[in-house]
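A single protein chain has been omitted from the complex, and every remaining protein chain is retained in its original position.
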Amino acid sequence: MKWKTIEKRNFSALVEELAKENEVIGPLKEKNTVTSVRITSENEVCLDFWNTKKPPKEVFFPQTETLFTYRTSKNDAEIIESPAIRKKMVLVGVRPCDSRSLVLLDKFLSSGEHKDVYYLEKRKNATIVGLACNHPLSTCFCTSLGGSPSGKEGMDLLLQDINDKYLIQTVTEKGEKLLEKISWLKDAKKADIEKGKKLSSDAEAAVRSKVSLSDVSEKLDKMFDDPFWDQICQKCLGCGVCTFLCPTCCCFDVLEEGEERVRIWDSCQFLCFALQGSGHNPRPSGKERMRQRIMHKFNYFVKNYGKSFCVGCGRCVQECPVNLDIRDVVKTISARKVE
Amino acid sequence: MENFEDSIREVAEKLLRDKKVDLIIGYEQGTLPLRTTPCFVEKLEDVKKLVWNASCDANLSKYVVGKKEKVGVVAKGCDARLIAVCAVENQIPRENVVVIGVPCQGVIDRKKIEAKLEGKEVLEAVVKDEQIKVEGEGFEVVLPKKDFLCDSCHTCRHRNPPIYDVLIGEKLPQSTDKNEFAEVSSLESKSTEERWEHFKEELSTCIRCYACRNVCPLCYCKMCFVDQSMPTWFGKTNDLSDTMIYHIVRAFHVAGRCVDCGACTRACPMAINLRELVKKTEKIMKERYNYEAGLGLEEVPPLGEFKMEDSQEFIK
Partner (left out) sequence: MKNAEEKWEPKILAFLCNWCSYAGADLAGISRIQYPPNIRVVRVPCSGRVNPYYIIKALQRGWDGVLVSGCHPGDCHYISGNLVARRRFAVLKDLLEYFGIEPERVNFSWVSAAEGEKFANVVTDVVKEVKALGPAKRLVKR
C-alpha cells in the first residue's frame, strides 16, 4: 500500500493526465444535482458533493444499450454484434457504498452459466478511484451492511479529502500502476496519514443510521405469506425511483427497436415486469412486487452470495416520493414475530 | 395547524367508530425532516398517528382510486378536486368516499430548501407560525415559509376543497393576485426553436422511472400507453425522442383533468419541472373551452364533449 497526496488545486491536472490514456468519468454538478459524466476539457470534476444522484452502475449497465443489430432478408438473417467497448475507463469520486455495489454486481452478473458479457466487458476495463466520505448523511447506513465511509472494497485507489489536499491510498496493483505514471505526486507525510485515519474514524462514528440485519434473512424465510406485505405496500406507487437509483438493482427488459435488439432498465416494482405473454401476471399487485424487492435484497441474495443486495447508500430513502423508507421495512421485519 | 391535527383525528375516530368507513387515509410523520408519509388507519388505536402540517404533500386521492372499501380521506383543495375529477370519470364511487376536506395553506417544497442551503443537510426542521426553522450540523436558519412553498401552491386559487363531506377548520379567504400561468406564458413568448431546446435540456435527465405518472391520480389506466407492447406505440428507452413523446402524451392525457396539484413535480427524483408541461394543458383548456377541472361533480370533461362553435382557427 502506498500513500500519496495531491493539492486540491492540482487535481484537475491529475484528471488531465489520466485522460490521456483513459476515458475519465467523474461527478459533475448540473442544475441542482450531481451526476457522473465523462470528463472533458470543458468540464471539471466536482468532489464536493454528497453522492451522485445516479449510481455508477450506469457506466457499465447503461439505461439503454444496443446489444446487437440485425439485417433480415427473405431467407436470411445476419447478426451484427455491437463492438465491445475496450476503451480504458477511470471512474473518479466513487463513494465507498457505490464501489461496494460494483463488487456485488460483479458477483451477480458473472456467476453461473450465463454471464453478462456486456457488463463485464466494460467493467474489466475500468479503474475505480474512490472517495471517502467525511460527512455521511443522515440517510447513509453503509456500516449496517458491512461497508464503511472509508471502505475500500471494489476500489483501486481511495481518495480522502484532508482539508487542503487529497490523501491518496493505493488499494490494488491496478491502482498503483495508474499512479506510477504520474511522477509529480508527493509522498504522503505521516501527519497526513494520521489526519486521514482520524477523519475516517470520525466519519465511521458519524454514521448514525443503523439497521440490524442479523436475523432478517432468516425471518424472511418464513414470511413469504405474511400479512405484513399487504401493509407495507399500501403506499407504494410502483414507480422506478428506488430501483433505478439503486446501485445494485440491475433488472432489465429486452426490446426490438427497428432492427436493433436493445436492453433497457426495468424494475421489479413495475406492473408489467412479470407480466407474461399469456396475460398472466404472477406478481399482480404491489404486494408481490414489494415482496420481491425486499426478498431479493435481503433473502435470496444472501442465500446465493452470502451478503445483502443493498449497500446502504440511502438513495431510495431520500428519493422515494412517498417516503417508504427501506430502513423501516427492515426494522419492521426484524421486530416481527414469526414462528 | 395543531387544531387541524386534533380535528382530523377526531373526525377519523368518529368515522371509524360509527363504521361509516373501513379505512382512513391520512398522513403520518415521515422518517426524514420535512416529510410526512401516507398513513392507512383501520384501527381506532392508530388514529393518533395522523398528523397535519405543511409537509403533508402527498396527493392522497391517488389511493382512493380503485379502492373497494369505504374510505375517509384527508384532502387539501387540490386533492379534493382530483377526487371530483375521478368521480366524474367514474373511477371513484362518490358515495364510497368521505372527503375530509382541509383548507390548505400550501405545502413546502423541500427542493427549494435544499437549494437554498447549498449542500448542507437538514437534520431537523420545525414549522411554526409561517416560519421554517431548519437545523443541521453546525447551522440553524429560519426561513419564511411563504418563499419555500411549492410553485403550485404559490398561485393556487382553490385552497378550499370544492367538494367535501366534513370540513376541518374554516374556509380560507380565496385570493391571490399571482398569475398562475406566468411560467407558461414566458415560455410561449419564446420561439419554437428556443422552446424545443429548453424542453430538450429539461427532459434529457429523465430516467423514465414513471414516478410522475404513478403519483398522479389521473393515471389510472390499467395499461399505460408506454407499457403497451401489442402493438408497441412508443419506445421505452431513454432516447430523447422516446422521452419527449412520453411527456407530450402524458401531458395530453391529463389535459382538461390536471388541477396542478404539483405531485408529479415533487415526485420526480431528477428535479424536472413537470409543472411547466402540464400547466400548459390547463391554460389551453381555460382559453379554448373556458374550463377548469375538478370544481364539481356535474362537470363534463372538455375532451368528452364539443360545441358547434368551438374554435377552429388552426384548421385549414
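So that you can tell them apart, the chains are marked A and B in the order they are listed, and the count of residues begins at 1 in each.
Simple rule for what comes next: contacts are C-beta pairs under 8 Å (C-beta built on N, C-alpha and C of every residue); 3 or more make two chains touch, one makes a residue touch a chain.
Computed from a prediction, not measured in an experiment: that's the story for all the values here.
Enquirer: The chain left out touches which of the shown chains?
Expert: B
Enquirer: Looking at B:Glu124, B:Glu137 or B:Glu188, which makes contact with the chain not pictured?
Expert: In the full complex, the listed residue that touches the missing chain is B:Glu188.
Enquirer: Looking at B:Phe4, B:Tyr27 or B:Phe199, which makes contact with the chain not pictured?
Expert: B:Phe199
Enquirer: Can you tell me which of B:Val65, B:Val141, B:Leu167 or B:Met244 touches the chain that was removed from the display?
Expert: B:Met244
Enquirer: Which residue from B:Asn3, B:Gln131 or B:Ser311 sits in contact with the chain not drawn here?
Expert: Selected residue, touching the omitted chain: B:Ser311.
Enquirer: At which residues does subunit B meet the chain that is not included here?
Expert: Subunit B touches the missing chain through residues 184, 187-188, 192-200, 225, 233-235, 239, 241-242, 244-245, 247-249, 251-252, 255-256, 280-281, 284-285, 288-289, 302-303, 305-308, 310-312, 314-316.
Here is the rule we go by: only the chains that are shown with their structure count from here on.
Enquirer: So the centre of each chain is just the mean of its C-alpha atoms; given that, what is the distance between subunit A and subunit B in Å?
Expert: Distance between chain centres: 31 Å.
Enquirer: Considering the complex alone, what residue numbers of subunit B touch subunit A?
Expert: Against subunit A, subunit B makes touches at 30-32, 35-38, 40, 58, 62-63, 111, 114-115, 119, 121, 123, 137, 205, 207-211, 213-215, 223, 227, 229, 232, 235-239, 266-267, 269-271.
Enquirer: What does subunit A use to touch subunit B in their complex?
Expert: 30-33, 35, 48-50, 53-54, 63-64, 135, 137-139, 231, 234-235, 237-241, 244-245, 253, 255, 257, 262, 264-265, 267, 270-272, 317-319, 321-325, 327-328
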